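Every protein chain of the complex appears in place save one, which is left out.
To keep things simple, chains are lettered A, B and C as they appear, and every chain counts its residues starting from 1.
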Amino acid sequence: YGKNTIKFLRLHKEGKKHCVKEVEVCTHLRLTSAQEYLEGNNSLVIPTDTIKNIVLVLAKKNGIPTLEQFAIDICNHFMTTFCQVVYVKTYVQEVPWQRLHENGVPHIHSFICVPDGIRFCEAEQCRNGPLIVFAGIKDLKLMKTTQSGFEGFYKNEHTTLPERHDRILCGELFCKWSYGECKDFDFDCVWNKIRECILEAFSGPPDCGQYSPSYQKTVNDIQMLVLSKVPQVQVIEVVLNNTFYNVLDMKNLGLTNDKEVLIPVEAPYGSCACTLGRK
Amino acid sequence: YGKNTIKFLRLHKEGKKHCVKEVEVCTHLRLTSAQEYLEGNNSLVIPTDTIKNIVLVLAKKNGIPTLEQFAIDICNHFMTTFCQVVYVKTYVQEVPWQRLHENGVPHIHSFICVPDGIRFCEAEQCRNGPLIVFAGIKDLKLMKTTQSGFEGFYKNEHTTLPERHDRILCGELFCKWSYGECKDFDFDCVWNKIRECILEAFSGPPDCGQYSPSYQKTVNDIQMLVLSKVPQVQVIEVVLNNTFYNVLDMKNLGLTNDKEVLIPVEAPYGSCACTLGRK
Amino acid sequence: YGKNTIKFLRLHKEGKKHCVKEVEVCTHLRLTSAQEYLEGNNSLVIPTDTIKNIVLVLAKKNGIPTLEQFAIDICNHFMTTFCQVVYVKTYVQEVPWQRLHENGVPHIHSFICVPDGIRFCEAEQCRNGPLIVFAGIKDLKLMKTTQSGFEGFYKNEHTTLPERHDRILCGELFCKWSYGECKDFDFDCVWNKIRECILEAFSGPPDCGQYSPSYQKTVNDIQMLVLSKVPQVQVIEVVLNNTFYNVLDMKNLGLTNDKEVLIPVEAPYGSCACTLGRK
Partner (left out) sequence: YGKNTIKFLRLHKEGKKHCVKEVEVCTHLRLTSAQEYLEGNNSLVIPTDTIKNIVLVLAKKNGIPTLEQFAIDICNHFMTTFCQVVYVKTYVQEVPWQRLHENGVPHIHSFICVPDGIRFCEAEQCRNGPLIVFAGIKDLKLMKTTQSGFEGFYKNEHTTLPERHDRILCGELFCKWSYGECKDFDFDCVWNKIRECILEAFSGPPDCGQYSPSYQKTVNDIQMLVLSKVPQVQVIEVVLNNTFYNVLDMKNLGLTNDKEVLIPVEAPYGSCACTLGRK
């Protein structure tokens, strides 16, 4: 297969207001042929440069109403235009530009980059198969300073970790879900609802939180809440890249440390992941 | 000289509410002696490990009321404790954790990382000299989609740039200012006020913006507004690392492109900087 | 599943000569249970910290004779020690320390980091299945300044790329191959032989090179040469991340440019990949 990444900005106006979408689009193609590999016969190869042009032409003609719609448009274009394509996958990721506000007033043409979780989507299709739409969020860094522990785990002669019932839970979340073949709903609205579910399941109620007995359980809580609240989601994958914080032992400095000063531990660096679907 | 970087988390509670500061602290020391370099005599050398311990002990004992106060405390400690130190500089940078909100309600112990500009500060002192405090913001990415041009520049046989009166202005801002010896005011409040000045000077009024004839003029506008609105600032340095966007020529694809599709230009990559003080 | 990364240095002496291996080891485990996800019951969970300890204990006891043998040892340990493990995969990557030489004389204990392609390996096993060994090289950057072209490709109304018969071929190679269940040979020697095959297939004969009609064909040439010269390799995957260089048009600067000054093109960024096995 071949793939290709292109980054660009799409501007449009709504009345006097400027709207901006900066995206990175990566398109994978797989062809029917193998002759370009075996014989150096390029007659069916679609150059990177042509793929780039097609993505830009579609952006110019259709705009980017939502990331998902744009990815669908690209997949459709390749499947219907090139009979040598047997598989196409399009990944679209957004640069998180947000409109600036001055004293609550939205600015007509100024933006600030706020990378608190990056939105992305994917559309994928095999020839004669359905077009499947995925969406997701990545690089979302969250922390709970209490209501997290890790106890009752498996122990043997290589175990040195103490049991803890009040640790820091901190990590970088990657969530990706499938909408299946659904494609007639408001992708922006659903995405925002899912993001809220993720934050809610991670944190628990604002006044007291909810105890997490492990990274694994928190991953599962996120999946369960999204599946229960958002019927459009068919399958959801969550990866949590953990950052551990150790309470620093300050005894040799003559001080007690009641979970006041903690040091992030670079290694071992852990990660837990799970994919969950509907029955 | 020697320097040393340490990253840690400082937690404290205000009633039931948890508060978190994660900081990276870098301390530079210069000693009176040269014997450690010339002769390998280490008797005056303060090990990296000791510097780390001192920073952590101060964080444990005093907390981190503000980044600036913490940097001042560290400088003071080294100057008063070690007579072999002739110069100390402490840089403190914050991991931008923000309290999570659920439907407008602040969460008691959950946080999200929102890196829309990183706050930092510096305290610096030579033996027998004053302690000077700096503060700043970095990695602040801003964009204006109109009200920016570049015309009337110097031209010769190597000039190929066309004049433009409606381009994108986009860049990453670094701003650093000096409070001089002032240290008895609310550092958090002043910092937030300066951040607002920067955004306002970059953007102009929310309903119409303000025309920028060059990156240089925008840099100067930021400096002038901060100096006029915030009397605590003595000197302000601004660096703007530009990202250029080219309107894609789509003629060979049979399309006109009225500043709708633009491509970021990786190179040449430009930057303009200026330092401005009060008379 | 869960995964875990740990980085460490393993020293040993051969007579007076010091030998060093710095490795990054990442271990994935999948358990029989789901109760840790669903119920927060951790009784079968093997903590990250325990995984780290096991890797370090094995390094201490067995050393790291080869990356591959070390990965095999780790897999075996997890499979035989923990009956709740249904799948284990261990990835080992090397920091490319090379012994320093002074006027051709190898230094007894000094090393320089030379990252001209990073060696890695993987061992993988499902319970009741065979242990499969993979090895590879990544981040290997190569360039040919001639003997490369791209012609006769598919064209339509979105094609703007001209045909070229003398371009730069430059890219970053990732190669990963499977040794199947073989494990009784000299992994270091075979790895070095494969690296030479890759360089030879990319470059062609030193006095004249060999024409490459496409990235795809070069990828295939590498695979074919490795499969023909190294019988231990069962399957080989090659990914070539291309960097394109454009001959700069200097006509508007009054100069001709006969492939003397070229600019790397950041986007579109392309990649081609292929996996090839024996019949």
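Everything below uses one rule, namely that a residue touches a chain if its C-beta (ideal position, glycine included) is under 8 Å from a C-beta of that chain, and two chains touch if they have at least 3 such contacts.
As the structure is a computational prediction, the values presented were derived from the model and not from experiment.
Engineer: Any idea which of B:L9, B:I64, B:C175 or B:V219 touches the chain not displayed?
Structural biologist: Once the missing chain is taken into account, the touching residue is B:V219.
Engineer: Of C:L38, C:V57, C:C83 or C:C189, which residue touches the hidden chain?
Structural biologist: Candidates C:L38, C:V57, C:C83 or C:C189; residue touching the omitted chain: C:V57.
Engineer: Using the touch definition up top, pick the residue from C:T81, C:T146 or C:S228 that touches the left-out chain.
Structural biologist: That would be C:T146, which touches the missing chain.
Engineer: Give the residue, chosen from C:L38, C:C83 or C:M250, that touches the chain omitted from the document.
Structural biologist: Counting the whole complex, the residue in contact with the absent chain is C:M250.
Engineer: If you put the missing chain back, which residues of chain C would it touch?
Structural biologist: Against the missing chain, chain C presents residues 7-12, 18, 20, 22, 53, 56-57, 59-61, 97, 100-102, 105-116, 140-147, 168, 196, 199-200, 202-209, 245, 248, 250, 253, 255, 257, 259-264.
Engineer: Considering the whole complex rather than only what is displayed, give the residues of chain B touching the chain that is not shown.
Structural biologist: Considering the whole complex, chain B reaches the absent chain at 1-7, 36-54, 57, 81-82, 84, 150-154, 156, 158-161, 212-214, 216-217, 219-220, 242, 244, 267-274.
Engineer: Which parts of chain A face the unshown chain closely enough to count as touching?
Structural biologist: These residues touch the chain not displayed: 157-158, 160, 252-254, 263, 266-267.
In this section, only the chains that are shown with their structure count from here on.
Engineer: Superposing the C-alpha atoms of chain A on chain B takes a rotation of how many degrees, nearest 5?
Structural biologist: 180
Engineer: Chain B to chain C: how many Å between their CA centres?
Structural biologist: Comparing mean C-alpha positions, chain C is 38 Å from chain B.
Engineer: How many Å are there between the centre of chain A and the centre of chain C, using C-alpha atoms for each centre?
Structural biologist: Measuring from centre to centre gives 26 Å for this pair.
Engineer: Can you list the residues of chain C that touch 2 or more other chains?
Structural biologist: As it turns out, chain C has residues touching two or more other chains at 158, 160, 267.
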